[in-house]
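A short write-up of the structure that comes next.
Omission of a single protein chain aside, the complex is shown with its protein chains in their original locations.
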Amino acid sequence: METYSIIFAIFLGGAVLTYFAGKLNSILQDILFLGSVLVPTYLFFSGVSFGSAMPFSLEGISLLWGIDHYSWLFALIVLGLGSLAAVYAIGYMKGKERKGYFYFNFILSVMSMLGIVVSQDLISFFIFWEIMTWSSYLMVIYNGKDIQRVGIKYFVFSAIGAYAMLMGIVIVHSITHTFFIEDMIQAYGHMSLQLQIWIPILFLIAFAVKAAMMPLHVWAPGAYSNAPMAYTSLFSGALSKMGVYGMVLILVTLVSRLPQGIWFREVLAWLGGITAAVGTLWAIKQDDAKKLLAYSSVAQLGYIITGVAIGTELGMLAGLFLAVMHALFKGTLFMAVGAIEKQTGTTNFTEITGLIRKMPWTFLASLMSIIALAGIPPLGGFVGKWMLYESLITSDHYLLVILIFFASTAGFLYCYKFLFGFFLGQEEKEWEHVKEAPATMVVPMILMSVFMFVLGTFPGIILKPINNGLMDLGFVDSYKHLWETSVIFNNWGDHVILQPILYSIIAIFLFFLILVVWKGYKGTRYVTTKDISTSGEVPKEDENLTFSVGFTQPFLRAVAPVMRRQIDKYYTEFAKGLEGLFEFMRRIYTGNAQTYALYVVVFVVIVLLFKDVLF
Amino acid sequence: MDSSLFQLLNYGVYGTAILVMLIGLYGALVKKSLLKVVIGLSVMESGLNLLIVALGYLKGGTAPIFSEGFLNGSNKIMVDPVPQALVLTAIVIGFGVTAVALSLVIRLYRHHGTLNIDEIRNLKW
Amino acid sequence: MVGTPVLFVAIPLLAAFLIPLLGMIWKELVRIVPGLVLMYLMVLSINLLNHVLVSGPIVEVIAGWAPPFGINLVFSAFSGFLVTLMIFLGLVVWLYSYRFKRNVGFEPAKKYFLLLMMLITGAVGIVLTGDIFNMFVFIEITGISGYGLTAFYTGRDSAEASFKYLMLGSIASTLLLLAIMILYSQLGTLNMAEIASKIHTVNPTYKVISLILFISALGIEAEIFPLNGWAPDAYAEAPGPVGAAFAGIVVKASVYAIIRYIFTIFDISGAYSFLIIIGMMTLIIAETAAIRQDKLKRMLAYSSIGQMGLVLVAFGFGTEEGVFAALFLMLNHAIIKSLLFLSGSYLVYNSKDKKIVEVNGMHKFLPITSFLFALGAFAIVGLPPFAGFWSKLSVLTAAADSHMLFVLALVLIVSVIELVYYLRVVNRIYFFKKGENVDPKKPTFNALLAMIVLGALILVIGFYPDVITGVIHKASADLMDKTKYINDVLSIKQ
Amino acid sequence: MKKVIVILLLAALGFYLGTTFFNIGFGDPHFANGVKDFYLKETVDNLHVSNTVTSIVVNFRGFDTLGEVTVLFLAVTALGSILYKRRHEVGTRSVLFSSSSVVTAGSKLLFPAVILLGVYVFVHGHLSPGGGFQGGVIIATGFLLMLLSYENYSVSHKWLSIVESLAGIVFAGVGLLGFINGGTFLQNFLPTGVLNNLFSGGVIPIIYIAVGFKVAAELTGVIYTVLHEKGVK
Partner (left out) sequence: MEEVLYNILGAVVTFIVAFVVGMTYGGLTRKITARVQNRKGPPFYQNFIDAFKLASKKTAIHHGVMHLMGPAFLMVTSVMTLLIVPVLAGNNWFPNLNFHGDLIFLLYIMTFGPLGMALGAGQTGNPNSAIGVTRGLSQMVGFEIPWVMSLVALMIQYHTTSITGLMEVQAQSGTWLMLSSPFAFIAAVMAMFGMFRYSPFDIVGAPTELASGPVSENGGKFLFVMMSAGSVFTFAKLTLYVDLFMGGASNLVVLLIKTFLLYMIPVLYGVTSPRYRTEQAVRWFWGWPTFFGFLAIIQAVILK
């Protein structure tokens, strides 16, 4: 019981202390920051037991905190990624201004996300949800770049979502008269059909916004790319998962009990698929790594949403497994971008090239994450993708699987673009001085890469908690599961056995690498990428031959008709229209005292005219 | 008094009072000069006061003063004193408001150099 | 020592008459005495409130005539709560402006403090009185103080704003008197409790017309659209603390009056839905107007109007929950909007136009003020864990429980608009480059103290709303119990 | 166009107000047991005041009157605040014209009489029509007369202020004395004397005298302030 209070007290106190410690000593601040993330993490995993809950009441509302296996899974994502990102942030923030501000919001974000998963009642859920929103908003505007557009857009979308949820919450409350999630689930069966449909919709809007689902995703690219990278890894990795968390909760506990729930599922799954496709296409178009990863996050969340939305057991496992994986690889990728940004000062593909020899560790981590992101065996991403496809096929989503597959294949383009743009290509003089990022930044990235690798062969490590979590939600019973520690099945009994595959791959790889290629390595000479001739022409020193800018042009030309429709534009037009309307409406206040007096008379006369109707 | 005549008086008194009010309001709403607007407001208040006093009247009533004459006289009906007391208050308040209004007019004239209400629109929207 | 409610009016009046004399003795006294008076009243009101919460309302008879013959003051949980709130805010505003504008001379300062004190007294009187005509008098006291305070600075367009206020104010008083007289002509009494007990005998036509006139008249003061033409101008042109006082005190009193009429005096059920309609209209129009403002105080003014619309909506639900929500909202609005006005007026202190763009980059020069403004902005849009969230939540809960889902949705949509314009300003404060010819001024110690007190309250209520909700619950129960009010007042014997 | 709209609106307003008040009726008793009967009875029986309006204004509804006095006081304060100028900006009188000697002499002659009349009116407020407000206004008219007649006639602002304040303090103080003596604010704690006597009605005449002074001082102050407003060319 007490543990929760202590954890949240440490978070809150730590946030404030860290903020003010910056005035005293920078190193003290770093230590405090680390402490206030790591200590609660330790306390949480050592001190909190399943099933125990902490009830208390505020403003006459009974609240309840506690965890089950399902929330534990997300707590793992949040705190795990949070801790690693915190370590990373120490290095990342070194020498940057507004460190206190950053740390403060970082801690609050972690706290609020943990709060979301431990909340067993809707009010504390909403409170933490909002704290998460504004703390992340404050991070989005951290750089002060383009904030009136990007920041406000983020907040407005979040607010629309949150308020939709709030509406759902109060409607539920008007029926159940409590705020417990448990009671909502209980009462759901007895509600009128209209409410049964509307309440999940209202909740899902909120979660869809955070999970950046089409057509509510337009905030995401700007917000992800504007936040400092140390935070974006958490933002994209863990914060967006809160949308998934809620979505699964609603889908499993509410929608699955509704006969019409199938439509929710279908719509969500398709929206997820479209999100994946559109996100991928836009990611391909980007020239800025942050933007690229941001769109990629949107796309990845699309897969996750599709997985959880189709609602078969395999789909749910796939979605949640992908969620964990996404936290890992997207966290790593954003960290890598952060490292590059820190070392070079830019994240634009058109400017940076050939960092592979300067930042080998960063490259290794990026490579691993990209392989995982692309879903290529033997890394963890494959397991998730495989399960997703199998679940789609076995649950009769034939066209959707094509769409997902398209998105996934097209994703290779940006995967390659990312690696090529930063690490490969010609080396340039401008970046010769670039060094590898400090250890605090590299170690978390490498650690996460290792996790990805392990999960690729032994997905059972994380599938077991997922399964337990789903059991706690009442979704699956304990005997039926579709995985073993390193084997995954589909509903038809087909399976992939991961261990031999991994060993074969490693064996073949090493065999050819060592015997055929490596053998000659000693005798060969390293040639810089400048030392080439193309068609008999020797390029000059300053001539940039890296075609990273436009090299996806042919593909983009092929899909140009789809890209022409930007949802963002419609929103912008809508917002402009609204502002115009508001501008018109405020002309009511003409500034003339007589007009105002006339309004009074008009008001009185009108009310008198309609007095029989009104009263 | 004849009842139909009294009916006429009824219409006349209330009608006049309301008319005065409306005239005042009209002035306040339409006239362009600030002074006329203030005058309009005052006229409106006067009409209102008239209305209130008229409301307190009782047929055949005398002033609510227990003078020697009243105490000894036969007519024991008095008009309602409460509206009169209220009107007294309302008048004084009206005076205060008018005074402030006029001072504001002076300020406005000092600031804008005009009394045209349409030109005094620096604050809008 | 437990005082009596009449002191809330008598002491400030006595002080007001004394101040010119005291000013002749020692000039500083004109600044100190109002503060002392307010402090005394603060203590008094807290004492009385504690007393009232336990042992029922205090009905104070004036001039020894029992109701309905004399005028009476009612200090119940409901009115007591509002009075305490108003006096607290008055104290904060006084503290804030204690040293404001050192260059303001003795004469204006004397008048400023006098008018400010009377503004508060008038508002308190509106809340306390149990007589409809007496309420009119207090409304006029508030009004005239307001006119004077609005036009306080001679350099600006304040006279224009004040004139608008005055013009609408005098129309309001005309309408109010008409309404009072219609009621009087039917019942022969001016005492609220007596009217309430007899209202069912009145012909519905008169009742409705009287109510319409009441709402129109009080609506002008309570900033109901479309009667609120004066409000943005007055807020924008009055000195900052006065803006805070308007938002926190005067409007609250007017809303109280409307609510008293609808809930206690009249028995017209259509009035509740009418409240919702006009409340929604006010909310929507004001918030949409606010988003397009380019002057800070004007924006705050529109926002304040919108909030009052929301308060009316909450009252319009007519349930105890709704009343609770509305009162909570009033409390939070009073605290938060005052904080915004107070800090906002330092953000644009030396500027002529008070444009929003002039707050750019202020956080470097006024860190605490900027922080408090941001805190206020976050709180007013209802972000947890700040104070505004709880009241917004209770409004929404009340709406849902009354099955007004349309209202619920509209309120939420408008909240998004509100969010946008507040965030725009906060972003400007923190992330934009300071303008070339903007000359920030450090707040005085008193002002800072006043703002910090409000900011701390926002946090306290945000993290632990239970400190205040108990009182509000009792207050709302008190308002809902009409028969108890009538009995309490009319049972007083001479 | 605007005028037509306004006229139409006002016609509608007039229609509603007219029908309402015509239905209420003129001169009929509208209600059965209002407070006025009590007032009329108590005024004679208990307060021994013959002017019921005065008893209502000063005693039954004395609180209103206190507020009313405050309104006046505030109006003067607000006026001063609105028209405030720093000393060097203060001009001479804006209304400057020389009066003929007939006027000046006549004014001098009339002035004491006007003052006396005013004093009479407010002293006898509880006996006959009139009272503090009326008396005060009459006194102020006297000052207006003097101000109009004499270019350089001046009233001491300080003294006006003192009178004003003192009168206010007396009013509020009497009220508080009642609070201390009789238990309620503005309680009539003095013996009420005999009906229709000058010294009757307890505190009523005292309050009315204070009100008279106050109103006189305030109105004079208003006139004085406005007269000294420098005109804009």
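Note that the chains take the letters A, B, C and D in the order they are written out, and that residue 1 is the start of every chain.
What we mean here is this: a contact is a pair of C-beta atoms (placed from the backbone, for glycine too) under 8 Å apart; a residue touches a chain by one contact, two chains touch by 3 or more.
Everything numeric here is computed off the predicted structure, so don't read it as measured data.
Although it is not drawn, the missing chain touches A when the whole complex is taken into account.
Among the residues A:377, A:444, A:459 or A:591, only A:377 touches the chain that is left out of the figure. For the chain left out of this panel, the touching residue among A:243, A:354 or A:591 is A:354.
Within the complete assembly, A:402 is the residue of A:27, A:402, A:450 or A:581 that touches the hidden chain.
When the missing chain is restored to the complex, the residue among A:81, A:140, A:413 or A:600 that touches it is A:413. Check A:389, A:458, A:582 or A:596 against the missing chain and you find that the one touching it is A:389.
For subunit A, the residues touching the absent chain in the complete assembly are 354, 356-357, 360, 367, 371, 374-377, 382, 385-386, 389-390, 393, 396, 398-399, 401-402, 405-406, 409-410, 412-413, 415-417, 419-420, 423-427, 490, 492, 494-497, 500-501, 504-505, 508-509, 512-513, 516-518, 520-521, 523-530, 532-534, 545-548, 551-552, 554-555, 557-559.
Operating definition for what follows: only the chains that are shown with their structure count from here on.
The innermost chain, defined by the distance from its C-alpha mean to the mean of all protein C-alpha atoms, is C. Comparing chain pairs A-B and A-D by the number of C-beta pairs in contact, the larger count belongs to A-B. Each chain gets one centre point, the mean of its Cα atoms, and the points for subunit A and subunit D are 73 Å apart.
Averaging Cα coordinates per chain places subunit B and subunit C 30 Å apart.
Here the spacing of subunit B and subunit D, counted between their Cα centres, is 16 Å.
For subunit A, residues touching at least two other chains, in rising order: 586, 589, 591, 593-594, 597-598, 601-602, 604, 608.
Of all residues in subunit B, those touching 2 or more other chains are 21, 25, 28-30, 37, 51, 55, 80, 82, 86, 89, 93, 96-97, 100, 104, 107, 120-123, 125, listed in ascending order.
If each chain is drawn as a node and touching chains are joined, the picture has every node linked to every other. Only residues 598, 601-602, 604-605, 608-609 of subunit A touch subunit D when the two sit together in their complex. Per the touch definition, subunit B reaches subunit D in the complex via residues 6, 9-11, 13-15, 18-19, 21-22, 25-26, 29-30, 51, 54-55, 57-59, 63-68, 78, 80-82, 84-86, 88-89, 91-93, 95-97, 99-100, 102-104, 106-107, 109-110, 113. Of all residues in subunit C, only 4, 6, 9-10, 13-14, 16-21, 24, 60-65, 68-71, 105, 107-108, 111-112, 114-115, 118, 125, 131, 133-134, 137-138, 140-141, 144-145, 147-148, 151-152, 154, 159, 162, 178, 182, 184-191, 205-206, 209 touch subunit D in the complex they form.
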